[in-house]
Each structure stands twice: as C-alpha cells, then as structure tokens.
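Before any comments, here is the structure.
One chain of protein is taken out of this complex; the other chains stay put.
Order of writing sets the chain letters: A and B. Residues in each chain are counted from 1.
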Amino acid sequence: MQNLIPAFDWQRVVVAPWTDGFSFTIWIVLMGFFVTAACGLVGNYLLLRRMALVGDAISHSILPGLIVAFVVFRHVSIWVSLAGALAAAFATVAIIDFIHKQSRVKADAAICIAFTTLFALGVAMMSSMESKGSMHIDAECVLYGEIAFVALEPPFVWAGWEIGPPSVLRMAVVLCVIALVIAVFYKELLVTSFDEGLSKALGMRTGVWHYGLMAALAIVVVSAFEAVGAILAVAMLIVPPMFAGQLSEHLPTRLGLTVLHAALTALLGYHLSVWLGCSTAGAMVVAAAGLFVAVWIPPQIRKLLRLRAQPELIVSAMR
Amino acid sequence: MPSPAPLEVHDLTVAYHKKPVLYGIDLTIPQGNLIGIIGPNGAGKSTLIKAVMGLMPVSSGWVKVFGKPYKENCHRVGYVPQRESVDWDFPVSVMDVVLMGRYGHLRLAQRPTKNDHEIARECLEKVKMLPFANRQIGNLSGGQQQRVFLARALAQESDLYLMDEPFVGVDAATESAIITLLRELKARGKTLLVVHHDLPSAKEYFDQLILLNMRLVAFGPTQEVFTSEILQTTYGGRLTILSDVAQTLGAQP
Partner (left out) sequence: MRWRVPLILLALCFVVPEAAHAARINEISDSTMAERALRFFSFQDPSLRNALIGSMLLGICCGLMGAFLVVRKLSLMGDALSHAVLPGVALGFLWNMSKDPVAIFIGAVVAGLLGAGTVQLIRNTTKHKEDAALGFVLASFFGVGICLFTMIQNLPAGNKSGLDKFMFGQAAALSHGDVMLLGGVTVLAVVAVGLFYKEYRVTSFDAGFARSLGMPVQIFHYSLMLLLAFAIVASLQAVGVVLVSAMLVIPAAAAFLLTDRLGSMLLLSALFGLCSGAFGSFLSFVGRNLPTGPFMVLAAAGVFAAALFFGPRHGILSRWWRQRSHSARIQRENTLKAIYHVLEADEFCRELATVTELAERRRETLEETMRQLAAVRRAGFVTISGDSLSLTPSGWQRACEIVRNHRLWELYLTNAAQIAADHVHEDAENIEHVLGQETVLKLEKRLNYATRDPHGKLIPGLSDIHQAPGAQGRATGFGASQSM
C-alpha cells in the first residue's frame, strides 16, 4: 500500500508544473476549467429541472452516436462528432419518451434501458471494429478521456500567431457561447425551468427551450468527451451546481460560483493527478467532489454539535 | 359594437387518457364579475381553467378569450396556479417571481425595465409582501406564498384572471386580504374566474357561480343557483351512469 501513494513533494507536485512544464500545464488546466465550467453552467439548469440523470443518460449514449457518425462520414472532425452527438442525444430522449409513453414501464426504468442499451451498442461496435482492426479507440479513453493529449496537439495558428491547441480553443468558444446564451435568454430559461404552466400561459414555446437545453447538453458533453470521457462528464454536469447550491439561493450567484468551482477543480485536480500519478480526469472529479464535501459537511457537524449542546434546538432544527 | 365577452366556451370536451373529464361545456362569462367555480373532487374544475389556457388538449369544442383564440390574447389573461405546482426550493426571490408576471409584456431576450420593477413593487405592496421582496420563496408560509402568486398575476396587468383554488391552506387574515383584493379588481372592471373548494364561503364571496360536475350543472347569479336542488345535482352523485360510461370509455383499447 505504501508504494501506491507517492510522497508529497511540494517542489515536484506544485511548483515544477508551472516553472518547468508551463506550456504543458497551462493548456491542461485551461481545458479542465473550460470543460467543467461549460458543463457546470448547463448542469445548473438540468438540476433545476430535475433532469440530472437525463444528463447522465445522454453522456453515455453519445458514444454510439460518435461511432456511427465516424463510420458514416468516414473521417474524424469536430463537425462529424457534433452531428453524431446531437443525433444521439435526440435519439436517447426520443427512445426514453417512446418506452415511457407507449408502455407501462416507468420513466426511471425507461431512462436506464435507453442509455445502457445505446452505450452497450457503442462499446460492442467499438470492440468488434477494433478486433477487426478497422478502428483504434482505446476503451478506457471513452470512459475517462486523456486530457493530456490536448497539450500535445499542434497549436492553432492564426495570422502568424500561435494561439494554442485547437481543442482548448474550441472549448473556450463553447464556454463563451453557453455563457452568452444564458445571459441573453436568462429570463426565458428561468421561467421555463421554474413554472412551466405559467410559461405556457404566457405563450412561450416550452418545447423549444427543452430541446434547446438538450442540444446544449449534447454539445458540451461531446466537447468534454476527449478531455474527461463519458462518465466523468456526468460529474462535471452535476457537482459544480451542487457546490454552488450549497452556498447561495440566488441563481446568478450560483452561476458565478459554478465558474469559480470549475477553476478550483481544474487547478486542484491537476496537481492531485501529478502527485498521485493517476488519471487527470479522475483527479479532477475527486477535486470537484471534495470541494462539494468541504462546503456540505462542516455546517452539518456544526449543527450536530449545537444540538448536543442545546437539546431544545432539535425541534427547530427539523427542516 | 359591443366588446367581446372575456371568455366564451362552446361544447368543450376534454378527455384525459381517453377518459372524459369535461363534457360539452357551454359558457359565456360576462365582464366585470367575480365568478366562482365549484363542484366535487374530480369534477374537472382545474381542468376547465387549464383547457381554457391550452394547458390541456381539447377533444372537441372551442374557447375564445375576448373574442379571439387564447394564444392571440394570452397577454390579457392572468393565471394563479395551485401552490403545489411549483418547486419552492428554486433559487428565486419573491421579487423575481413577481417580475415573471411581466414577461408576457417583454420580447425575447429583453430584460425587465425600470417600469417593470416599479409595477412589481406596487403589486407586492398591494398584497403586503414588499418587505419580503428579496427573500427566497421557500422561506415563506403558505399564506405568504399564495400572496406572491397573486402579486405575480396582478403584475400581468390582465383583464381576465383565472385562479386555481387560491384559498387552500391559507390563514384567515390572508384569506380576507385576498378577497378584498379580488373585489377591488372587480371594481376596476376586471373579470375573475376562481376555482373554489369551500361551499359556505362560495356563497359569500362570489357574484355568480359555475357548478361543475364533468358537465355544466348550472351557471348564474349566486342567489339563483345556490339552491339545495342544484347543489344536490352537482354533489349528489346522481350522475353515476355518466361516470360509469366515462370509465368504460377510458378502458377502451
């Protein structure tokens, strides 16, 4: 067990990445930040609409969408991935609705059936293609990505300036677009998430906003895919909003806290992975979860201690 | 040319999962009245309101609001839903909720203006909730929550108000505050259609009553329709055959 956790050497873990490997480190941390922030912002609305697990479902079912898109279009590019992801997202939602509405299977089982079947289809396709030698996708990559690859990409050159790895820049654009959409359509997103009845009574097309959110979800997840893989994208959708929710009851503040959480996660996560020599994505998820626990547990302990000291508070402590 | 009635309903039939819930409803609501909708549980009272606003699909018949289909005149209708229809943990303040009532007057992506904020404040003042403007809605009592919803409907500045059981679970002070406000609205020429759950107070509060039990039993001035015979028909279950058939229809393949 001792060999498992390397010694914590401040120099190696915290300082060296920034002094020696700056150009490597900066892109990884930025990618992590952009991915977590974009997923977290979209995730806020998922949680408000109680659709967290639909987010889970779509991030799994994107896999066969990507594979089918690659097979159909026969080349790998961001637009192909996007097409595959959007198709998969809508297919998932359509299948869930179909099963749920056309039979007596309930919504939770329908979600589970839809995404596991699609994911199984994706993995089956992937492994049979791999065994035939026609495609080489690392199975692990699907699950937890390999964010370090972004730092190794040849940089994007524009007007003679070397800006940075294309994936990171793409993710930055995605983040900006998401932030912009949320800012511009803030009140529409708010009222359709809060009170669907009122939205319809006011004449809003709630279906448009619902599918728009699904599309945004598909876009952030497919962008997050190469950095953190399918399953950890789910973490980035859910954990930052939960962190923000513990600290504020005001939606704009929550959105800001989500971005802050993303920054901390990326930074802490990267250093954690350097120290332990583990998957960067996994470390970032651990960091994200750790931040949530840090704001969740201490108030509970304080409450418990207060209750011990003054038993009459037990009545008022019932939420 | 006489102005069109605030609400006109003709032969409205609403079926939920093939089971008829409302049957051939014919109504013309006159302007400037405080009208109550009463009937037993499952009589379709909430369904009527929701069908008027297009929140429930209509099997047959039509609805006209101020002479036009609902969608064209939706900004003239204010809606106060049942309290349990909303997630009270949502991170919005009282002021945010009341401002939502102004969204019908705003275009896509347009922010609420200073005027909207002014109106929202006035509405909160009317329901005596202005001190709570910045509080998150979960931290309110039942009566306070109801008043916030009312303020939101007021902020819509509508001519026709549809309210779904606004008096359920509120304290006596809130109840009398609400009815005072409704009477004030009526005095200003607004039309109010209120689903109500309690018979004795229905007689006291409303000018006219709609008695509903899957189909329209009676509609008219309270004095005229609040008779024991009509009440018997509405609540007495003499329409068991109708509900039996409704069951059979719902069980069809």
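Some observations on this one:
Just so it is clear, a contact is a pair of C-beta atoms (placed from the backbone, for glycine too) under 8 Å apart; a residue touches a chain by one contact, two chains touch by 3 or more.
Since the structure is predicted, the reported quantities are computational estimates derived from the model, not experimental observations.
Of the candidate positions A:106, A:205 or A:302, contact with the unshown chain belongs to A:106. Residues of chain A that touch the chain left out of the display are 1, 3-5, 47, 50-53, 55-56, 60, 99, 102-106, 108-109, 111-113, 116-117, 119-121, 123-124, 127-128, 131, 139-140, 143-144, 231-232, 234-235, 237-239, 241-242, 245-246, 273, 276-279, 281-286, 288-289, 292, 296, 300.
Quick note on the criterion: only the chains that are shown with their structure count from here on.
Spacing of chain A relative to chain B, judged by their CA centroids, is 41 angstrom. Within the complex, the chain A residues that touch chain B are 48, 184-188, 190-191, 193-195, 197-198, 200-204, 245, 248-251, 254. Chain B contributes residues 50, 53-55, 71, 74-75, 77, 79, 81, 85-87, 90-93, 96-97, 100, 103-104, 106, 108-109, 111-112, 136, 138, 152 to its touches with chain A in the complex.
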